[in-house]
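Accompanying notes for the structure given below.
For this view, one protein chain was removed and the others were kept in their places.
The block that comes next holds chain A.
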Amino acid sequence: MNSRIIIINIIRWLLLLFVQIFLLKNMGFYDLSTPFIYVLFLLLLPFGMPNILLYLVAFGTGLTMDAFYDTMGVHATACVVLAFVRISFISISLNKDAIDDPEPSLSYMGFQWFSLYAFLCVLTHHLVLFFLETFRLTEIGYTLMRCGLSCIFTLLIILLVEFIFYKRTSR
């Protein structure tokens, strides 16, 4: 069971990063809305992971993205922030001892919980990402608009993917 989860996560990592780098990197609506679907991997990591491992995985994933986007450190920082939001949100909204689901996916947690969880994580990730990328406050209006529109785009794709792989029997 344990090795199965690891293999599933590795496959998910490869698949999501492949789609992100070779397909979604070339997409964008009027340079305003660019999706970052790879964060779904970090959202779906299993509950039982120790914090240090979670941060290391998030940082590593971010660095890989940075290598392909030529933005040293920007994605890595954004992913670390996402990991922090993920840990905080789960510890606030769920009772840690009573969790018996393997991972925080839509099919286990239900639409309401998952959509709020994904929204908060994606929003903070995109805020950090776009502000670090621009690195100046004079373009704040543009940056916020870009962040908001990209957030909607990313969330739409994440929910779409989750509904495609929805397992009815598990809930």
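In this section, a residue touches a chain if its C-beta (ideal position, glycine included) is under 8 Å from a C-beta of that chain, and two chains touch if they have at least 3 such contacts; residues count from 1.
Note that contacts and distances are computed from a predicted model.
Visitor: Can you pick, from "SDR family oxidoreductase", "Sulfur oxidation protein SoxY", "Cell shape-determining protein MreC" or "Peptide/nickel transport system permease protein", the UniProt name of the chain not shown?
Guide: UniProt lists the chain that is not shown as "Cell shape-determining protein MreC".
Visitor: Out of A:I37, A:A83, A:V122 or A:C151, which is the one that touches the chain we can't see?
Guide: A:A83
Visitor: Consider the whole complex, including the chain that is not shown, and state which of A:I5, A:V19 or A:L63 touches that chain.
Guide: If we include the chain that is not displayed, A:L63 is the one touching it.
Visitor: Given the contact definition stated above, which residue among A:I52, A:A98, A:L137 or A:I164 touches the chain not shown here?
Guide: With A:I52, A:A98, A:L137 or A:I164 as choices, the missing chain is touched by A:I52.
Visitor: For the chain that got dropped from the picture, name the residues of chain A it touches.
Guide: Chain A touches the missing chain through residues 22, 25-28, 31-32, 34, 51-52, 55, 58-59, 62-63, 66-74, 76-78, 80-81, 83-84, 87-88, 91, 130, 132-136, 139, 142.
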